[in-house]
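All protein chains but one are shown at their positions in the complex.
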Amino acid sequence: MDPLATCPLEVDGLIIDAIFYVLAAATLLSALAVVSCRNIFHSAIALSACLSIVAALFALLGADFLAASQLLVYVGGIMILMLFVIMLSQRPATVPLQRANSQWFWGLLLSGVIAWRLLLSFRQVFRFEGSRTPPVPTTIALGHLLMSDMLVPFEAISLVLLAALVGAVLFGQDLAENPPK
Amino acid sequence: MITEAFWRLWSVARFEAGTYFSHLFAALVALGTTHGVPAVAGSLGVMVVQVLMIVTAVALTTLFMVYAERKVSAGMQARLGPMETGPWGLLQCVADAIKLLFKEDVVPDSADHWLHVLAPMVVVAPVFVCFALIPFGKDLMLINLDTGILFIFAISGVSTIGILMAGWGSGNKYSMLGGIRAAGQLVSYEIPRVLSVVPLLMFYGSQSLQSIGSLQQQRLFGFLPKWFIFYPVIGQLSFVIFFISSVAEANRTPFDLPEAESELVAGFHTEFSGLKFALFFLAEYAYVFLAAAMAVALYFGAGDGFFMAWIPSWFWFLLKTWVLIFVILWLRWTFPRLRVDRLMQLCWQFLLPWALVNIVFTGVWILWRHAP
Partner (left out) sequence: MTLYHFLILSVLLFSIGLYGVLSRRNILSVLMSIELMFNAANINFVAFNYFRYPGQVWGMGFAIFVITLAAAEAVVGLSLILAGARHFGSSSTRPGTAPHD
């Protein structure tokens, strides 16, 4: 039996909706901060916030294993590497306050048009879809899927990871200082 | 009638705090609904109370751990330690906490103000979330997530971001160096730490700390406890790797390079004072507590006692946790600090390969056990 929680929270649709709107607004705000902060360290922090909130959205969609792996891989791995690279390649005192480059207007126009177009077509097709189902644990099902039907892509991904590892080591070494023997 | 119900509860539960809490909260919600409080509001209120209980308990435990650390280190160096404030100096840490709360909060001019404010919170908040998933005893657990262990690893990884924010946001090169060291160390040791638990997941087929703990509460030949630490080779290897990398994750000596005071002043928290410094301190000790509690839940049978069934499970759990905490304190006053290259060598050339080998061992064990 569920410990301590003899009184399960009957979160009805209203509370779920409220949580969704708050999370969605936070996702979009932090994403905007990523592309508009002038200090690059601040945009990296905003990106980690954004990724954590996306993990919360995954949890809201019943993908518990995926939410945990998003946090573990993205926030605990990729983002820390990015902050690490920022710290290694820039100095806090002289961190460049970057502005948008000369094609910002066309970028804005293009992304706006694409967003508008996609929203229109989604509106026609998926306007009234969606029935909420109670989420169930997915870890075991995911494990079975990865080891049976998705086995080939799974192995392919591991090869890609190995190649990335070798590539990172190769690019990471300083050939000028340590020439290959 | 109430006394009769209470007596029945007593005869079932004995000293099991978890059972009492669940009955108490259920009764509170029921009482609320009879007085017109909506059930959702009642459950939400109970949740808030439970979260406050966890936060208070962890904060008090860390306060007491600081006292224990000072007394243990004093004992190992043939000193007395704090003796003045309160009996045996018991109130010393309370006094220190009060002092830290009232200290001036200094923010250097070159600091990044937003990061300087946010960093301690980002470091300390994830620890409390992790404690919601620890089964402190029978039924004494806030939430039983199906992805329990993975979730704890994922959440505690967020703290590293806070350390990097502190290192960058202080506008001080010592802090910056401490932050860079912390990032390298924490990312590296996260890998053997996660891999060391994989044998457990393979063995018990679950990620929930609750079910792993309850599966260990059986006896071999009627008396030998089936804790995971007692399984030959795989149990001990897995525990040693988990323990070493947990100590490294908590930035404790001999792995405290991010805050090595002889080289970096105090590392990433050099420029923090008052409440912000107290939060960093709290986070460090709470991570030690978390590491010990996780080790007990995963390897030492959670709330399982050797004998004497009348002793409640939460007592056994806390007892084993404190023994492990003592071992961690002991390590600090026994080993000198590692050099940076040795630190990375230990992680990548010793812990990681052996964690992988241990996974293979466990696979062979499971195949052999299921062999026809």
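The letters A and B name the chains in turn, as written, and every chain counts its residues from 1.
In this text, a residue touches a chain if its C-beta (ideal position, glycine included) is under 8 Å from a C-beta of that chain, and two chains touch if they have at least 3 such contacts.
Everything quoted here is computed from the prediction, not taken from an experiment.
Undergrad: Where does the absent chain make contact, in terms of the chains shown?
TA: A
Undergrad: Name every residue on chain A in touch with the hidden partner chain.
TA: On the chain A side, contact with the omitted chain comes from 13, 16-17, 20, 24, 27-28, 31-32, 34-35, 40, 43-44, 47, 50-51, 54, 57-58, 60-63, 65-66, 69-70, 73-74, 77-78, 81-82, 85-86, 88-90, 94-96, 98-101, 103-104, 106-108, 110-112, 114-115, 118-119, 122-123, 126-133, 135-136, 138, 141-142, 145-146, 150, 153, 157, 160-161, 163-165, 167-168, 171-172, 174.
We adopt the following convention: only the chains that are shown with their structure count from here on.
Undergrad: With chain centres taken as the means of their Cα atoms, state the distance from chain A to chain B in Å.
TA: Here chain A and chain B have centroids separated by 27 Å.
Undergrad: Could you please specify the touching residues of chain A with respect to chain B in the complex?
TA: Its residues touching chain B are 1-12, 15, 39, 41-42, 45, 48, 52, 55, 64-65, 67-72, 75-77, 79-81, 83-84, 86-88, 92-93, 137, 139.
Undergrad: Please give the residue numbers of chain B that touch chain A in the complex, ascending.
TA: Of all residues in chain B, those touching chain A are 18, 21-23, 25-26, 29, 39-40, 42-44, 46-47, 50, 110, 112, 114-115, 118, 135, 138-147, 150-151, 153-155, 157-158, 160-161, 164-165, 167-168, 171, 176, 179-180, 183-184, 186-187, 190, 194, 207, 210.
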